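This is the structure I have questions about; it appears just below.
Shown here: the complex without one of its protein chains, the others still in place.
So, chain A:
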Amino acid sequence: MKFDTPATTNPIDQMKVVGKATTRIEGPLKTTGLAPYAYEHHTVVPNQAYGVVVGSAIAKGRIASMDLELAQSAPGVIAIVTAANAGKLGKGKYNTATLLGGPDIEHYHQAVALVVAETFEQARAAAELVNVSYVSAEGAFDLASSRGSGVEAKDQMADTVHGDFAGAFAAAPVQLDATYTTPDQAHVMMEPFASMASWQGDQLTLWTSNQMIDWSVTDLATTLGMPKQKVRLISPYIGGGFGGKLFIRSDAVLAALGARLAGRPVKVALARPLMINNSTHRPATIQRIRIGASSDGKITAMAHEGWSGDLPGGKVERAAQPSKLLYAGENRLVTMRLTTLDLPEGNAMRAPGETPGMMALEIAMDEMAEKLKIDPVEFRILNDTQVDPTNPKRPFSKRQLIECLRTGAERFGWNERHAQPGTQRDGRWLIGMGVAVAFRNNNLVTSGARVRLNDQGMVTVETDMTDIGTGSYTIIGQTAAEMMGVSLDKVVVRLGDSSFPVSAGSGGQFGANCSTAGVYAACVKLREAVAQRLGVNADDAVFADGEVRSAGKSIPLRNAAQAGEIVAEDSIEFAELSKQFQQSTFGAHFVEVAVDSATGETRVRRMLAVCAAGRILNPTSARSQVIGAMTMGVGAALMEELAVDKRRGFFVNHDLAGYEVPVHADIPHQEVIFLDETDAVSSPMKAKGVGELGLCGVSAAIANAVYNATGIRVRDYPITLDKMLDKLPEMI
C-alpha cells in the first residue's frame, strides 16, 4: 500500500481497541519467565556449547602474537576462534569497526578471540588463559583537542546556511554565545548482547537480541560472506537496546564462527564489563550556540555548531540538527564537524542527534530568555514556527508545541516559579523549576506484515518487527483487532523472525507508527479476501464483534476461513508527503529539583511531560515509554558519563558500578499528558512516535531547574556536584 495522500476516515478511527489503555499482551510470559531471551533458548537445538569473548587489552595497534596453547588444553575447551582461523570476513554496512579484531586493533575491548567450551564456566576460565602480545600505537582519544581537525560529513549532515547569520547576529541587540558539552554515554540496557548460532549445512540460524532484523540479516550475511537467504534471525524478546542493538555485534558474528568451528550450536553473551568498550556508544559532543534576538524577544539569528568524533569511516552525532527546525528566525547556521577518534565506535543511542542537541539548545534558550527578561515558556512560544524556517512553503503537518507548553505550565504550577534564581529554599535544600521543549522528527520507514485468519476466527500477525520492551506486540495486536473487528484475545502476534515480512524495525521512534501501518495495510488485504470469500462487498462491509456485516447480513468472520486459512500480506510505503510536510513530534518538560546547599547534590522532585505526538495507540505503553525516557534524561543530566582515559584510550567506568544510571531513589513523581491529536499526514494510523520524544529536552529542563535553584549555570553535562561546589552559598 502506497501512502501518498493524507489519511481519511478508516477503521482505526473507531478506536474500539486502538487507543485503549492496554497492558502488554506478552506481559504474563515475561513475568512468569516463559518468554525466552536470546541466551535462554535452551531446548531449540541440542548440544549447545558456550563461547566467551576475549577483548583487546589495548586501544590501538596490532596483535604481535597469540599463544592459545594453555587455553586450548584447558578443561572442556572445544575451539578457539581468532582472526587467524576465522577466514575472510566482510564488514556490515552498519558497522564501523570490525567485530573480530586482529592483527589490527581498532579500539579497546575489540573482540580478538572466542573461546568455546562445554560449559560457560570452562569457557570463561579458559578465556583468561588466552595470552596475547600487543604492539600499541598512538591514538587520538580527546575530542576537545582534535576539534580543529573536524570535517563536514556531507553525506550525513550537510551544513545549513540560510540568510546572513553573521550580519544578523552582529546587529542583534541581545546576543548569546555559549559552548556546551555532552559526554559519551552508554546504552547499558538490562539484557546484554547475546546470540546463539546453529548451522544446518550451509544454513545459519541465529537466536539473538536485535532491534532491526532485516538490517542485521544482511550485515551478518555480508560479514560471513554468505547469501542472505541462508541466514535466519530469531529475536522474539529483547531486554532493552536503546539503539545498541540496531546492528549486529560481536556476539552474533562470533557465535556463528564459533558454531562453525565447533561443529555444534554455540551461545555467546557479552560479559557486562566488556559491553561498553566492545560495542557502540553515544558520542560526546561540543556545541557552540549563538542566538541573536530583537529586544522584544524575536530570534533573528541562530547558529548551532557542533563537533563529535568517531573511528575512521564513522558517523557524526547530528546534535545541531534540531536547530534547523525548532524555532523561527530568518538567519541560520547549523553545522556539525566530525573528527577522528580511536575510542570505541560511536553510533546511535535513543534519539541520536536530538538528545545531545536538545541538551545544549534548550539551556541556550533558557539563558537567552533570562537575558531578554522574558519568561522561558513565553520566549519559546514567541518563537514558535508552523513552517520549516528555511523553507516556509513547507508546513509542519501538526505542531502543537504552544499547547504543550501552556498545558504543562498550568498543570505544573509554573507560575509559582521564582524568576530570580537561588531564592527558594526548603530547609537546607535550594529549590528550582525548569522547562525545556521536547522535539524529535517523525521518520517513516517501509513496513510489511502478513496476516492470517483461521477457521476458529483467530487472527495471526507475522512481521519481523521487534519488541524491545516498548509494547510492539500489544499495539500490533490492537491494530489487527481493530481492523478485523475482533477482540484482542482473538489475535496472535508473532514478531522478530526474519522468515516474516520485513518491517520498519525498532529505531528512531518510527517503529510504532510504521509497523502498525504495515499491519493496517495487510489487514486491508485480508478484509478484501474475507469479503470475497463471503461474497460481500469489501467497501461497505463492517467488521465488528467477530462478524462481517454487509447488506443487512451478519456473517461470523471465521466462516470466511472454513475452506482453509486465508493469508494476506502487504506493506506500507511512504511517498512524497514527507517532502511536502515537515513531520515532527513535540512536547514540553517541566522539572522541579532540590539542590543540597551544602553538598551540591541535585535530587529531582517532580517531573511532567506534555506530548503531542499524533494518535496514542496505547496510552499504557506510551506512558511507559515516556517515563522511561524521562528517567534516562535524569541520568544524562545528573550522572551518566563514560570516563575517557585519554592516555590509554578507553572508557574506564565500564560496568554498572562505575557507569551510574538512575535508581528508584532518584526518580520521584512523574506525570505524562498526551494531547489529543491525530496526524493524517503521518500514516493511516495517524500516529507518530513517543519513545524518543520523551528523552529530548528533559535533561536541559533539569539543568535549567538547577540554575533556577542555585544561580549556577553548568554547561558541561552531567551536572555533578563538583561543578557547583565553589559557587554554592557560603556555609554558616
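To be clear about the criterion, a contact is a pair of C-beta atoms (placed from the backbone, for glycine too) under 8 Å apart; a residue touches a chain by one contact, two chains touch by 3 or more; residues count from 1.
As a convention for this text, contacts and distances are computed from a predicted model.
One chain of the complex is hidden; its UniProt record names it "Xanthine dehydrogenase YagS FAD-binding subunit", one of "Xanthine dehydrogenase YagS FAD-binding subunit", "Sarcosine oxidase subunit delta", "Nitrogenase protein alpha chain" or "ABC-type amino acid transporter AapJQMP, subunit M". The residue from A:142, A:388, A:573 or A:660 that touches the chain not shown here is A:660. Interface note for the absent chain: among A:16, A:394 or A:648, the touching residue is A:648. Chain A residues in contact with the hidden partner, per the touch definition given at the top, are 57-58, 75, 121, 124-125, 128, 273, 428, 596, 598-601, 603, 638-639, 643-645, 647-648, 652-655, 657-658, 660, 662-666, 718, 720-722, 725-726, 728, 731-732.
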